[in-house]
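Scroll down for the structure; my scribbles are underneath it.
Of the protein chains in this complex, one is absent; all others appear in place.
Showing chain A:
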Amino acid sequence: MTELLNGKGLSLVPKTDVKQTLKDFKSDQEVRWCPGCGDYAILAAVQSFLPELGLRRENIVFVSGIGCSSRFPYYLNTYGFHSIHGRAPAIATGLAASRPDLSVWVITGDGDALSIGGNHLIHALRRNVNLNILLFNNRIYGLTKGQYSPTSEVGKITKSTPMGSLDKPFNPISLALGAEASFVARTIDSDRKHLQSVLREATAHRGASLVEIYQNCNIFNDNAFEQLKDPEVRDDITVRLEHGQPIASASKAVVRAANGGIEVVARDSVSDDQILVHDAHNPDPSVAFALSRLDEPAFEHVPIGIFRQIDRPAYDTLMAEQLDEAVGSAGPGGLSELLLGGDTWRIG
């Protein structure tokens, strides 16, 4: 699917000959999420996916901020850093920029990534730091026991908004595209197959990959994404994005609209050649952005899959190139030469 990019994402990370299993990636720590939390499904999906990469376990690092999802690193038997609220992208930037031999993952939530840490997220994306960012979006603050989050729908009744929230929510995909992200995708906690297929592409992508994962908080915001899981309606609501494929389901299709944008129409109202073919590699992000808006306003059509995947040098590569260039043009630095570099004079 991604001939241009496939495999490049991990090219600098040492591989192992030892066969790994899910068990190798389980730490000895007891998992302490609420029973029924969507995080369990994501953890299991990640643990069972990692062996597929064949990486040396010691070269994998999970970095997180604060929130329910940010406990994730404790449960993986890799290197891990559970940091402070919102700052995981910044900490991971320093690590990934200086260590191209690591597979660095950022585990974050909607409050962590889009509220207190919004600034770090957008800058990590625009810099294209070599990170896999998994954004668990449950549209609520769980760890602080149920306040509305920056992805909560307007009018949300919560402990801190008894008369309903006033704030227009962020659309994480739109935000990431606006922040010049080179890889942007969405998946669902309960669909392990799809989740792992997106992770596969995200890890193959060298640079920043943002994967929004719709995740259910069964305590404070249960069934937030139920329409996408209910067999009765899910196929009608879900818009599957696959590069090179027409964007259509049995019942509906995405086409160019007369106003220059895109729109969803009944499948049988258009011919095959009118259906928009998904081009995740398009350097112009405008169609990807338009796709990210399809769920507005009523969660009627929800695109799932990879919105955008373009080739752009990763930040650590560019940084290393400057170091190489400096050494190449004048040789490695020497302290004595440095100190004597200014105007000097001798006494005695």
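Everything that follows uses one rule, which is that contacts are C-beta pairs under 8 Å (C-beta built on N, C-alpha and C of every residue); 3 or more make two chains touch, one makes a residue touch a chain; residues count from 1.
Keep this in mind: contacts and distances are computed from a predicted model.
For the chain of the complex excluded from view, the name given in UniProt is "2-oxoacid:acceptor oxidoreductase subunit alpha" [choices: "Na(+)/H(+) antiporter subunit C", "2-oxoacid:acceptor oxidoreductase subunit alpha", "ABC-type glycerol-3-phosphate transport system permease component" or "YeeE/YedE family protein"].
Even with one chain removed from view, chain A keeps its contact list with that chain: residues 14, 27, 29, 56-61, 63, 66, 73-74, 77-84, 87, 90-99, 101-102, 119-120, 122-123, 319, 322-323, 325-327, 330-333, 335-336, 338-340, 342-348.
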